[in-house]
Each structure stands twice: as C-alpha cells, then as structure tokens.
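First the structure, which I've put down as structure tokens, then a few questions once you've had a look.
Missing here is one protein chain; the remaining ones are kept as they sit in the complex.
For reference, chains read A, B, C and D in written order, and residue numbers begin at 1 within each chain.
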Amino acid sequence: MSGLKRLVPGGWLSVYAVLYVAFLYVPVLFLPVFSVNTAATPKFPLSGFTWKWYEGLPHTPELLNAAWNSLVVGLSASVLSTVFGILAARAITRYRFPGRRPINGLIMAPLVLPEIIVAISMLLVILQLGLSLSLFTVVLGHVLVCIPYSMTVLTSGFEGFDRSLEEASADLGESAFGTFRRVTLPMVTPAIISSLLVSFTISLDEFIIAFFLTGTEATLPIYIWGQLRFAAKLPGVLALGTLLLVASFVLLSIAEVLRRRAARRTQSEGGLYA
Amino acid sequence: ADPKDLIVLDWSGYEDPLLHPAYTAKYGGEPSFSFFGDEDEAFEKVRAGFKADVGHPCSQSVVKWRDAGIIQPLDTSRIAGWADLNPDIMKMKDLATTADGKAWFMPFDWGNTSLLYRTDHVTTDEAKSLKIFADPKFEGRVTIGDNVDDAYALASLVIGLKDWTKMTDDQFRQASDFLRQVHKNVRFYWTDDTDLNQAVSSGEVDLVWGWNETFVTLKGQGVPIAMNRDTDEGLSTWVCGYVLLKDAPHPDQAYDFFSAVNAPEVSSYMVTTFGYGHGNAAGMTATDHTLLSERGFDNLDKFLDKTLFQQPVPPELKQRMVEEFEKIKAGY
Amino acid sequence: MTAAAEGSAPLAASRPGRKPLLQSESAQGLALITPTFLYALVLLVLPILVVIAHSFWTQHYLTIDRTFTLENYRIALTEPIYRDLLWRSLYISLVTSVATVVLAYPNAYYISFHGGHRKGLWLFLITIPFWTSYLLRVMSWKVILGYNGVLNSGLMGLGIIDEPITALLYNSNSVIITLVHAWAAFAILPIFVSLEKVDRTLIEAAKDLGDGPLRSFLRVTLPLSAPGVISALLIVMIPTVGDYVTPKLVGGKDGVMIANAIQAQFGKASNWPLGAALSVTTMIVVTAMAGAAVLIIRRAARLAR
Amino acid sequence: MIEIRNVTRSYGAFKALDEANLSINEGEFFSLLGPSGCGKTTLLRMIAGFDNPTTGSIAVDDQPMAGIPANRRPTNMVFQSYAIFPHLNVEQNVGYGLKRLKLEAGEERRRVEEALAQVSLTGLGKRGATELSGGQRQRVALARALVMRPKVLLLDEPLSALDKKLREQMQVELRRLQQAVGITFVLVTHDQYEALAMSDRIAVMFGGRIAQVASPKEIYQRPVNRQVADFLGGMNFVRGEIIEENGASLTLDTLGFGRVSTEKPTAFVRNGGAATLGIRPERLRVLWDDETSQFQVTGTVVERHYFGEITHLVVEIPGLEKPLSVTETNDFGADDIPVGSAVRLAYDPEALVAMAD
Partner (left out) sequence: MIEIRNVTRSYGAFKALDEANLSINEGEFFSLLGPSGCGKTTLLRMIAGFDNPTTGSIAVDDQPMAGIPANRRPTNMVFQSYAIFPHLNVEQNVGYGLKRLKLEAGEERRRVEEALAQVSLTGLGKRGATELSGGQRQRVALARALVMRPKVLLLDEPLSALDKKLREQMQVELRRLQQAVGITFVLVTHDQYEALAMSDRIAVMFGGRIAQVASPKEIYQRPVNRQVADFLGGMNFVRGEIIEENGASLTLDTLGFGRVSTEKPTAFVRNGGAATLGIRPERLRVLWDDETSQFQVTGTVVERHYFGEITHLVVEIPGLEKPLSVTETNDFGADDIPVGSAVRLAYDPEALVAMAD
C-alpha cells in the first residue's frame, strides 16, 4: 500500500480509477478490432483482416455528412443548453422567488416525458412557428432535452457558492452581469465543462427528436438506425466510429501538450479548464 | 429542375444512386433523402406536417397511411414498367391497388420470412415443421422478429391459414396461443437484420424466423446455416414499396423517381447488394440465375402455394394483433 | 423531477420578511430564469398538454374520441402487465442508478483529489467512449456478454464454467450492465463538480480531530458532496426508467420495460391515450421515487454526523 | 454623509441589530467598536448594500439607499473573511475593480502597484490567491478596496490578522490616506486601541444596540455606563453614596477613596442614594518611598502581570469590595514590586468619573 502510494498519487484509488476507465473503454475498444474484420457484424472469432470498410467510407457521403451534422448539432446544442442551464441553475440556487419549484419542474420535464411525444409536439409547434425543418430545428430540440442534464450538473456546481466573493465583486463596482462573468463563471468552470460534455454526449446519441425535427439532413443516429436493415452496411459505421475515436484522442493529446507548454510558460498549475 | 427538390422519406441505405440511375441521369443529381428507421415514426412525422414527396412504407403500414390520408393515388401511366410489377404482389388485396381500382403503392423491395436454422445444432428432420419453434428442446435458442406481421404470419402458417385477412376469432386465439408457446423458447425478439445477424453468427440462437437476406449474408460468412422454405407449413412473403405523399410538392419528379427505381436494371443491383427481391418481375427474370439462386430468389413460384403474403389485414384485426403480441412479448 | 435543484434551498433565513426588496430579489431570480423558462414553456407546454389530454381520451384506429374517461388509467393501474413492467423498470433504474453512482464516486473522487492539473484530461477521457454511437457500444456488449461471447469464452477457457452462462445477455442483468456503463460519465461529472467545491481545510480539520481517512470521508467529504450524489442519482435514475432502446436491444424477453410498452402504444399500437396514461402514471411514480431517494440521501448524510 | 435611522435587522426572533441610529459625517474616520457578535458586521453589510434592514432606513449623501444595489453605491468594503477571488492572482485581485474603469494600461498597473506598496506587498503581485498567508490575504483585501478610492470605505476588521508593527504602520497609512483623499472611513474593529488611536468618533455597540457615540477621549474618559467603561479597557469601580448633587457637580462618600467631588454626567440617572465611580488602572500610580501625594490610597499587591511595556498590579485596598487594578509602565521597575508588599497609590480626583450602572 505505502509502496504503491509512493508510486502513484491516490494509491489503490488510482488503481480503481484506471480499472474503471478501462471498463468504460472495454466495449469501445472492440470497435477498432471489428472495423478491420471482414465479417459484417461484430463477433468473435474474427474472420479476416481488411481495410475495405475504411476504403468504402469516401463512397458513403451520406454517412460522412451525417457524422458532420451530428458534430455541428452536438456542439451547438451543448453550448446553448449550457447557457440556458447556467441561467436557470443560477436562478434556482441563488434566488428565492415565487414559482421556483414549478418552473424548475417544467424545465426538468423532458427527462420524464416520452421522447416521441416531445418530438411530435415540438414538430407541430415548430411548423406552427413557420420554421422550416433543418439542423437548426434539431438543435432547438436537443437544447430542450439537454437543458435538464446541464441544469442538474450546474446546480451541483452553483450550490454552496461562497456569496461573499460575489459581494466583493459588486462592492468593487461590478454590475451583476460583470460579476457573473468575472467571478461566478470562472469559479464554476468545472461544472460548465461537465455540462458541455454531458449535453454534447446526449445530443450525439439522441435519435427521436432529431428524426422528427430534421428535414433532409440526417444526424448520425438517424442514419445508423435507419440502416440497420442492412447488416452489410454496418462496418462502415464501425470504421467511422473508430476514426472519430482516434480523432478525439489526437485532439485531446494536442490539447494536453499545449496545456503543458502553457503551464511551463506561466509556471502555474491549472487544469485544462483553468 | 433541381434534382434536390424531390424529397424522399426513406430508410437510410436506399439513397444509393444505383437504385435510381435513371433519375440521376435525367436530373443530373441526386434527390434529397430524409431518413427514418421505423415506419410508425415516419408515419407520425408526416402526419404532424412534414412535407416530402415520396415515402417508403411496407405492406402492413400502407393501409394506415392511406386511411390517415397522407398518401395520394398514383397515376400509373406515368410510371414506367408498372405493368412489369410482380403479379403475385400486385394481387394482394388492398395493397398496391384498392377495390375502386386506384393504385396507391408501388412494390419495390420484397423478401421472405422463413425458417433459418443452424445446421450444427438442428437436424434437417427437425427443421421440417415450423412447430419446431415451440419445441421445448429449443428453449432459449429461438428468435423471431419483434414485428407483429412476421409473428402472426408464422402463427397463421402453423394453424394452416394462408389468407390471414380472413382470420376468425378462434383462429386468432389459436395463433396467439402458438406464439405464447414460442415465447417460452424465445431468447430475444430480433428488431433488425444487423441484430439478427450478430446473434446467429455468434451462436446465440439456433432457430430463426427471419429473412433471406440474413441467410445469404450469414452463409456468405461461412456460418453453418440453412434456410428451409419448404417446411410443412410454408413461408411468408413481405413487401415494401414507394408511395406518393399527399400534397407532394414535386409530383413530376416523384413520378420520374418511381420510374427510375422500378427500372429492370435495378433488379440485379438490388439482389446483389441488398439481398432483397426487386418489385419489377421483368427485371428479376432478367437477372443472372446463379445470383438469384445464391440469394434465394430463384424459385419463388415453386412456393407460391405455400406462401403467406403479408397483405394488409383489417385495421381492427391489426389492432388486436398488436395488442396481443405486446402482451405475449411481455410474457402474458 | 423537481429534484435536480434539491438541496439548493437559498438562504431562507437571511431574507427579511415581506419587503419591496424581496420583490426585487425575486425579480432578479425570475429575470434570470426567464429565458430558460420561456424556452421550455414554448416547446414543452404542448407535449405536456398532449400527454395529459390524451390520457383522458380514447382512440379508435386513427380517430380520437375526446370524451373524458378514466378508462386508460384503470387499464394502466390494474392490468398486471403494466404493473409488472413498471415495477421492473423501477427496479432496473434503481439498481442501475445506485450501482452507477457507487461505482462512479471513487473515480470522481480520484479525479478531484488526485487529478492534479490533469483533471480536465480525465474528464474528457471519461466522456470520449460515449461519443461513439450507443448502438455500436451495445453491439460490443453483445459480443462480450453473448453465448459465445468474450466473457463466456474466457470463463470457459479458465475452466470456471462448463457451458456458456445465458444469464448474461437478453435479460434484466444485461440491461443493467449496459446502462451502468452507458450512464457512467453522467454520474461522474456532477459528483466531480461537487467534490471540487469541498474546502480541503475542512477535511484537514476532520483528520485533526482524529478521524481516519474513511471516517473523515464519511463525515465530511461525503455529506458535503451530497448535492453531487443527488444530482448523479437523479440524472441516471429518471432517464433510465423511461429508456426503451436498451431493453429493446439487450433486454431479450425478460428485460422489457415500461417505456417499451409506452412506445408501442404511441407507435404501432396506435393507442395514444393508453400510452399517455401510462406515461403520466410513470412520471408520477418516477417523481415519487426520485423524491424518496433524495430524502433518503439527505437523511443518510445527516446520520453521518 | 451616512444617515442610519431606526435600523433593525432580525434573523427570525433574534435581533442582530436593534433600532440603530447614527450619522456619520463626510470625511470622518468613524469606528464601530463592540464585542464579538454585537452586530458590527451586520450594520456594515447593510451600508454596503449586501443586506437590507428589516425596518428602518439608510441614506448615503442624502440619498436613500433602499433598492440600490451594492455596485451602485459609493462605498467599498474590506471583508472580514477577506473574500479574495481564488481564481485570480494578487495583482488581478487588486486590479479587479479598476478593470471596469478602462484606465490606460500603464495607469492601472501604476495604481495596483501603489496599492500593493501601501499594504507592504510589493513583489507578491504574481502570487496565486491560495498561496498567501492569512495576513497577506487580509492585506490584499485592503489593497483591493483602497485602490478604488471610494467616497466611503467600509472596513470590517481590516487589520486583525496583522502583527502590531505592521498594524501600526497600516493604521498610519490609512489615516494618511483618509486625510489626503478625504474619504469617509467606517471601521469595524474589536480592538479598542485601534479605535481610540484612529477614529474621529466611535460608536460602541452591545448586543445589537448602540450604547454611546462620541470622540475617543470622551468615550474613554467619560463612558456612559459600566459596560462601555469596561469594554474600553480595565476600569476600577467604586460604589459611593451621594452626599450632594448640584448643577454640574456631584459629591459622594466612598469607602476606599473617601469623599469625592466629581463632574455630573449629562445623562446621569440617580439610582437611589448610591452611584458608581470609575477610575482607570493607569490613572493610579504607585508612589515610591520618597514620593507623596495629596490623593492616595494604601493597599497590598496581590497579583502582578508582566506585559513588556507595562505591568499590571492588582492591589487590595481595605474597605473596597474588589481589589484595584493598576497599570504601570515599566520605567522604574514596577515589574519588580513583590507580590504581598504594601504600596501607596496616588490618583487624580478628576480621574474619578460617575456613571450609570
């Protein structure tokens, strides 16, 4: 134990953390394996090595478009829902006002309403509003379903916030908004990052609302779910998934390298979000 | 006209340009596709006001789509090769055409649902009858589709009913009872081809009430699998096709699209790449025979008397089936 | 469902009684929440009304009969199938959420307390697996848990079992395993966020007063991170009750959940009213369960003192 | 400048502040002095705008403050808990309020540097907020408010974490600044020396109520009651019987000090035939062998406490209930007077003041 402790910060906990993350990656790490397998569906034993699924990717522009659309929708939805979430979470944790609970309940409602109902009704509303269906309307829908998640994460971030810091800022002449921007936000950065991650993740996998609210631009889940009729087409999805995974890691590594450089320059210890 | 004006509400995968080369040739580009993964969801989306020109439902939904008034009759004269459409499919009541002579639906892709089994665990003898699905020996080794139509097609065949539109209450009960028997053996209800493919090839199940496409793909991968279409009770045939949606903004392009997908040249590509039969019988006949036999489409006529065409059933009956099947699946 | 903001009672005592200032305070709060509220209002009122109204109507094929009836609720509450499905869903979501939170906590703790300047890196590392399609992940799970799957092969190879365990896939267990995995990131993040805010001096103070690492954790860190635990629990529990994709994919015939029934009513069964009544019932039960969970956690946090 | 009218602040049934009335003049150095928990911070927070009176009103510069948020009040505050922004370094903390003023970059830097110099933190500008000692944090908080040069500066125990030397230096600096710039200072402190040394006027508070408002000397020398007297430093109390009471003067008969004539306090309330007289320990002086005084009492040293500069003696006087406390500077060896020895204490009769109980 003590030997371990000296080796890694956190002792057994770090072993657990690594194992747990490994658990998270277990199903995901099979994807690259199957993406170079000749069989159409993921299974063992492997039947043979091939690059053909990757080679086929450029010939399925719909799939690539769908992936791009998902990315755009995911980024926009996560940013917007985090912004809305920040406002609401802040109001709920900081102020006491009439109707606090019912309003909160309404905002959290998408968590418990059947998605298909939300989707159909939103479609009706959006058509009533005269909007035409596009990725934008998908974003609208995703923001709605992501807000509860953002809010949940953000409320635990705003909770127990030391008020005297905001008071100090107001005291120094900063407006409510300025205080929020210069003091509150930086201090809840971990919550904001978490909220972005959560809502991006939700949006990336959301299917029904995207289906109802999109016009002719499909998101990845719509495309994939629609294609399940053809087992033979699946490996392309596997290949793309693998590429996206690799891209995520590359981006992350670049970010980490940049951070270290910056850290070396400023000699300060801050997280990715500091 | 801009090729993109035409909006096709379709399953993804069908956007393949080789399924409508004539359209591409004429307009110099691809139509716009809007994808769906579930007919009922597509139905609700159109009902809620989504504007598209062409839809792609399957036989069992057509009636519902029609009754809901979201599709319009076809001017068959504007569709090239309408006369070549598979006559057996065209014969189905209330599907392509209604009693008043109006055409609503152009069959495009079709296939069989039949008994597939793993030869390493099931003998040919055992696989002679569809009753094998209820055989306690195969507890936990069976999968049938999470799909009312396929399920009741199976049950109807087992109780000896080929024209299920005429199902009596008593027959309905018998059919349901058989499904309850099957439920005891069911490992899971398959929802899509990919799902099924994975389960069979990984040895999860031995008996499948499934599609020829699965058989072909698995066989191709060297999975020890056989398909018996010549069971004592027979097999079932399903069909999907294109409809013209009500208030379609671009009917002209839509008709060109219909003609394009119905072109006989499409048949061989359809059979090869997708593993489904093509609606154009002429095209199918013209297709390489070895390919057809490889894909299990060689001798449809041979089993004509043994097939249960999944023609539309009356809505009330459909409703009962749905409700009953939901209960059966949940174990009641 | 009101619960996400639980534990956030603003300093009630610190506000003087009815004063114009109170109004300005509430005005500020209202102003702040208005954008989000309006957004939700415009886009959500209709769905809610649709659900509630339908639950009192009847559907015949494609037409809706708008006479008020409680028949749907009668069916929803008395039919054994729905009752059982509801129970199973609650059971699955409870087990899932508790397991997810319990498994996620140590990891969140590790990141917050030992993550150093790599905290951001860890967070990303944890969410990346969830950026691959859920469907693909589920397929992987099938490969792992299946009849001839990785796990079974491994166990057989090690001679621990003689024939494949079928209890791994296509039942409640596989639903739970898949969900515990799928929601991991959603549990870690809120817990991490609340752990970040725990004043480290307080833990020092607890140690100083004689508490070992475990006790100081139980008596200080854990209670102070309770808001995060509550958030995590709710963020997992509520959506999993209503999940229908997972049971459909890996639930087999024994893992069917209430949402599958609801989905079927809105979809192929075309019985919106029954679906709506089932939804409303589920919502109420879920809210009650979430509320109970929050209360229990609070009580537990208080006991830890 | 600041008018506080009947301000009460209740927490439930508990009144943290009870009907407070005060006027603070422009450019004045005003202190709030009182024991822990008496409501000093509460009052200051209401002036700054972080809290609102339950009843009563506060006006600054003849403008009622009700409804005006903290950031639009002409006040700046130094928080008792410092409230240093943890995500900013020292420089950024101090420059926080300036950022908004959009000064020239150089000007901003200059003012930050100057403020840091004022609180002796030059060179620590780049330190993170979490890398400071307690006293350093407090000074950052002080610099952050000073740099704003507000009309009214509210200081909640701004020097409590500093050592005496630094505190004295800061006191001088604060006074200098106040006089140079003409800021109104409201200082909360629990340190009576600080209040006495720095203030133009002092309000002494107890349990949410203001007991006395006066100049340091007045408050020290003529406390209105025993509580105030006691709080501002040791006080020896002597009971006396009133013999004569006319106009501005009062004559009493005491046991230890004999017959004493003293000035009658303005708000003197007769409490039967008796009254309390007080004399500060430092107004008593030990007479050396060769010294004599017209006014003296004799007693025995029972305790002796050494405090560096000074020594405290406790001297028992026959006839007095409680022994007298005596403070002596250690100039000629008061720290060597043995416990148990007899001493003579000289006093100035003017130092004996009558007060309410």
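Miscellaneous remarks
Simple rule for what comes next: contacts are C-beta pairs under 8 Å (C-beta built on N, C-alpha and C of every residue); 3 or more make two chains touch, one makes a residue touch a chain.
As the structure is a computational prediction, the values presented were derived from the model and not from experiment.
Across the entire complex, the residue among D:73, D:87, D:111 or D:139 in touch with the chain not shown is D:139. Here one chain is not drawn; of D:166, D:214, D:242 or D:337, the residue touching it is D:166. By the touch definition given at the top, chain C reaches the unshown chain through residues 11, 13, 199, 201-202, 204-213, 215-216, 219-220, 223-224, 301, 305. For chain D, the list of residues touching the undisplayed chain reads 11, 33-37, 40-41, 80-81, 131-136, 138-139, 156-157, 160-166, 190-193, 196-197, 216-217, 220, 230-233, 280-285, 305-310, 327-333, 346-348.
Here is the rule we go by: only the chains that are shown with their structure count from here on.
When C-beta pairs in contact are tallied for each pair of chains, A-C comes out on top. Chain B and chain C have centres, each the mean of its CA atoms, that are 37 Å apart.
Once the centre of each chain is set as its mean CA position, chain A and chain C turn out to be 16 Å apart. In chain C, the positions touching at least two other chains are 139, 142-143, 146, 148-149, 266-267.
Multi-chain contact residues of chain B (touching two or more other chains) are listed as 38, 41, 44, 191, 194-195, 198, 202.
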